[in-house]
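Quick one: the structure is below, and I'll ask about it shortly.
The other protein chains are all here in position, but one chain of the complex has been omitted.
Each chain gets a letter, A, B and C, in the order it is written, and its residues are counted from 1.
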Amino acid sequence: MSNSLGKMFTVTSFGESHGRCVGVIIDGCPAGLPVSEDDIQKEVDKRKPTSPIATTRSEAEKVEILSGISEGYTTGAPVCLLTWNTDIDSKEYERVKSLPRPGHADYTAFVKYGGFNDYRGGGRFSGRITAGFVMAGAVAKKLLERLNIEIIAHTVEIGGIEAAKKDPAEIRAAVEKNSLRCADSKAAEEMLKVIEKAKAEGDSLGGIIEGIALNVPVGLGEPVFDTLEGDLAKAIFAIPAVKGVEFGSGFSAARKRGSENNDSFAIENGRIVTTTNNAGGILGGISNGMPIVLRAAVKPTSSIAVRQDTVDMVEMKNTTIEVKGRHDACIVPRAVPVVEAMMAVILCDFSLRAGIIPEVIK
Amino acid sequence: MSNSLGKMFTVTSFGESHGRCVGVIIDGCPAGLPVSEDDIQKEVDKRKPTSPIATTRSEAEKVEILSGISEGYTTGAPVCLLTWNTDIDSKEYERVKSLPRPGHADYTAFVKYGGFNDYRGGGRFSGRITAGFVMAGAVAKKLLERLNIEIIAHTVEIGGIEAAKKDPAEIRAAVEKNSLRCADSKAAEEMLKVIEKAKAEGDSLGGIIEGIALNVPVGLGEPVFDTLEGDLAKAIFAIPAVKGVEFGSGFSAARKRGSENNDSFAIENGRIVTTTNNAGGILGGISNGMPIVLRAAVKPTSSIAVRQDTVDMVEMKNTTIEVKGRHDACIVPRAVPVVEAMMAVILCDFSLRAGIIPEVIK
Amino acid sequence: MSNSLGKMFTVTSFGESHGRCVGVIIDGCPAGLPVSEDDIQKEVDKRKPTSPIATTRSEAEKVEILSGISEGYTTGAPVCLLTWNTDIDSKEYERVKSLPRPGHADYTAFVKYGGFNDYRGGGRFSGRITAGFVMAGAVAKKLLERLNIEIIAHTVEIGGIEAAKKDPAEIRAAVEKNSLRCADSKAAEEMLKVIEKAKAEGDSLGGIIEGIALNVPVGLGEPVFDTLEGDLAKAIFAIPAVKGVEFGSGFSAARKRGSENNDSFAIENGRIVTTTNNAGGILGGISNGMPIVLRAAVKPTSSIAVRQDTVDMVEMKNTTIEVKGRHDACIVPRAVPVVEAMMAVILCDFSLRAGIIPEVIK
Partner (left out) sequence: MSNSLGKMFTVTSFGESHGRCVGVIIDGCPAGLPVSEDDIQKEVDKRKPTSPIATTRSEAEKVEILSGISEGYTTGAPVCLLTWNTDIDSKEYERVKSLPRPGHADYTAFVKYGGFNDYRGGGRFSGRITAGFVMAGAVAKKLLERLNIEIIAHTVEIGGIEAAKKDPAEIRAAVEKNSLRCADSKAAEEMLKVIEKAKAEGDSLGGIIEGIALNVPVGLGEPVFDTLEGDLAKAIFAIPAVKGVEFGSGFSAARKRGSENNDSFAIENGRIVTTTNNAGGILGGISNGMPIVLRAAVKPTSSIAVRQDTVDMVEMKNTTIEVKGRHDACIVPRAVPVVEAMMAVILCDFSLRAGIIPEVIK
């Protein structure tokens, strides 16, 4: 396993779904940044399940600061944050320990870790691990505020229902107004209906999340290998269920001509801008000053109630499984704050690498 | 800049489009692997421009081994490979040094490197850099052969023309039969027409490349952050012009139900397989033994002959540009071997990390 | 700050002397290793202060496993271990917050972290942090047992009193028999006297620790930069108060002739050995199968009761300080298990890098 991300702002994840806790260590955070447990709790709370579409597991998810923050400020030392697991019910998992759930990591983890992996609740492969990612993102966001960088993610598609295009101001205003974190409230209503229908049928839905970073200065990204696209994509793919990442016009660029897809440059208020943003704010792996725009494809939740074909890994024979547990019929809305967190972590890392955040915040 | 990729099989890229050379260092390659200049040349030659759609720049691209290989075998020491630049014509670039080409890295590189970057031919941001990637990939492929892993990439879409689905055997047999590296020869003919039309109009086209890795054992990938998807995507995004990466059903998974998208497990010939491969061979960031399948969206070539709006970065005023130079109307076919190379490098790295390649090849 | 060590077996340290806890995360530990809290506690207990020479601070130092170990075996997931701080008394530190103690990190930490560092008890710069190192070392030792590698450290000099040379079997038998961890019991008695004398005079003493690793196979170390000497030395210099590290004949090699210092090779019981071990088991940065032997110079404890000249960093004026707190008159014996721990961590890392420890222990 490899559980650290970031070169200068380094996030190390630990904990399991049904273990004692889920947490994170942030190493490399400058000293002098004001951070409270409330700042972090606020972000973590966004990940909480929202009825009627989500799991009935109900974790208090109270964030605790174990190190690195003293008298309300980061000290320069590694920041350890965690939340204790409380509402654990592992019965269902014990029953199907040797039956890998289709679409889940049960099988690959069993082989890679020789059956020693903590399979309860998916162990390290549970979405619950992302609570730690969000804690790290909360600190990263506080740091990015100093650079006036803002990150907004929102649901743009669920079960084939697409949200209407909105500008960042509209998204910011609307995103927390419905449980789906969709800035188009009408689309959100329709999305909710299809989710409820899928859920009633013991099934699940996927969708697409868009993440936007505003006011990113020109120059973040370290090509040729540590491109802004590459490192953002890598971070986003750490979110369970993400199977695709694109920037700007993304896959649709493949169907455009150069003359359509190229963003013209122009002088605007004394600075260089592009008049369109098909590049998603990134040219040559480096931010160009326009909004960073990415989209992540989230597959439908693997854990579904309908009967599926699987195998018994120990007895090596075909069988079937009905996944009981407590699962979200659509994970997309809860993954929205995680996308924000991962973007924040990577942008912090590149800001530190570019030397635009000092060692001490004043 | 950050020009190294891979933790155990580490590739460091160097050189510029119009500098003295383009090359690569491979550190961490086990000793005892038979590698000849021919093995590498063969792969590099696949990147060569093919008329009528590509650049008229004609580099011999003769590969030289500078270190790390002795008497035909790797020695365990860093392998330095390079090709000298010969057919350099920088005139056109001098003329437009302060006018960033839309869609290209000229602007971001100018800001990030304070104007000191080698702008000639795009410098470090030229597709020519990928000749080095392919050299590294050639060595990686030789190593993967020992594990019986095979990598095949091919063009699946250009200018909106989609190739018909083929199985790996058909792709392998057909991919080098046309200049577009498209296994569907009929589609290839159509693609060629639309490229020629775009070229005649001074314009360019993008497309989609699919990369497949066969016989990958279960267990490659190091979640939660160094997932197989994440590290492959990061590597693929280092290829200039790539703006999206997806695995298996990818973005289309977002529109499916769990019951459709989940791949059922079954016992087949005494081993566990999935009956479909929507996961693209990866579950929980770890290979599951099925073919790894990824698709990369390649934007249309930025350098086009038609007049475009841009700015003068020095005089800070609006102006226009017609990019002369020698450019590919569609870079997709030449990027196909680069996708193979990046996949090979990452799979080598994870194989070494998983301990399934020994320190000495025998 | 940079708080991670090791490339494949990666140890991340967190916590502060007077914060909530001191701990460590181990990432990359193979699955299937049996590890209990007792295994770790046993090593941590060796760091405990021993009267009459050591601090009167009395931490229970009860080790807790927070993640990565389930049902007595490592799971492949990151192992988080910690001990809560309980016996904290920060009064003395508050009083002298702006007066840096000579020989301590108070001044450099104040400047580097802009005064935001947790200065209480030395914060991140306290010897107490090494409790986490020892936890990591305990897991590393369990892993090395699988390779039959044994690590023994012992006190070879304190306050100028040198211990007689002993062979590994004698050292193993004697090292825990006195509070100074010195295998020469007579020398230990003398050492104790000089420590008590220094302590009575409000002063402190340093010394030298020798670390030995037995049964290390030929081939560990990754030159030219990740040499076995280099990575071991780096790890040992992370122990507060260490100011010198040497291998084999070390500094005395500088005074020898090649014919004296070179270790002849010979065949012994069918394997190649050297007839002397001036190389300390390392040739060309790679283990040669002989015992790894290193020595670390530990400076006298900086915190002493006698009045010393210092400055007020806030008021920028000269002043004096008498360090009260609760300090060891000689830290050497308590650093012995830390030397063992650091050696164990680095040897685990290189064993994993060389591929001689599998991903799953069976």
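The definition used in the following text is that contacts are C-beta pairs under 8 Å (C-beta built on N, C-alpha and C of every residue); 3 or more make two chains touch, one makes a residue touch a chain.
Here the structure is a predicted model, which means the values were calculated and not measured.
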item: Residue, one of C:Lys42, C:Lys165 or C:Lys256, that touches the chain absent here; value: C:Lys256
item: Of C:Ser2, C:Thr86 or C:Asn148, the one touching the omitted chain in the full complex; value: C:Ser2
item: Given C:Ile26, C:Ile65, C:Ala131 or C:Leu205, the one touching the chain that is not displayed; value: C:Leu205
item: Subunit A residues touching the omitted chain (full complex); value: 7-8, 219, 352-355, 357-359
item: Interface with the undisplayed chain - residues on subunit B; value: 1-4, 10, 12-16, 19-21, 23, 25, 27-28, 31-32, 65-68, 70, 73-78, 80, 82, 109, 112-114, 116-118, 123-124, 359-360, 362
item: For subunit C, the residues touching the chain missing from this view; value: 1-5, 7, 13, 100, 102-105, 107-109, 111-112, 124-125, 129, 157, 159-160, 198, 203-208, 218-219, 221-227, 229-231, 233-238, 240, 242-251, 253-267, 270, 272, 274-275, 278-280, 283-288, 297-304, 306, 308-311, 313, 316-318, 353-354
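Basically, only the chains that are shown with their structure count from here on.
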item: Farthest chain relative to subunit C (centres taken as mean CA coordinates); value: B
item: Chain whose Cα centroid lies nearest the overall Cα centroid; value: A
item: Rounded Å distance, subunit A centre to subunit B centre (Cα mean); value: 27
item: Between subunit B and subunit C, centroid-to-centroid distance (C-alpha), Å; value: 46
item: Gap in Å, rounded to a whole number, between the CA centres of subunit C and subunit A; value: 39
item: Shared interface positions of subunit C, touching two or more other chains; value: 359
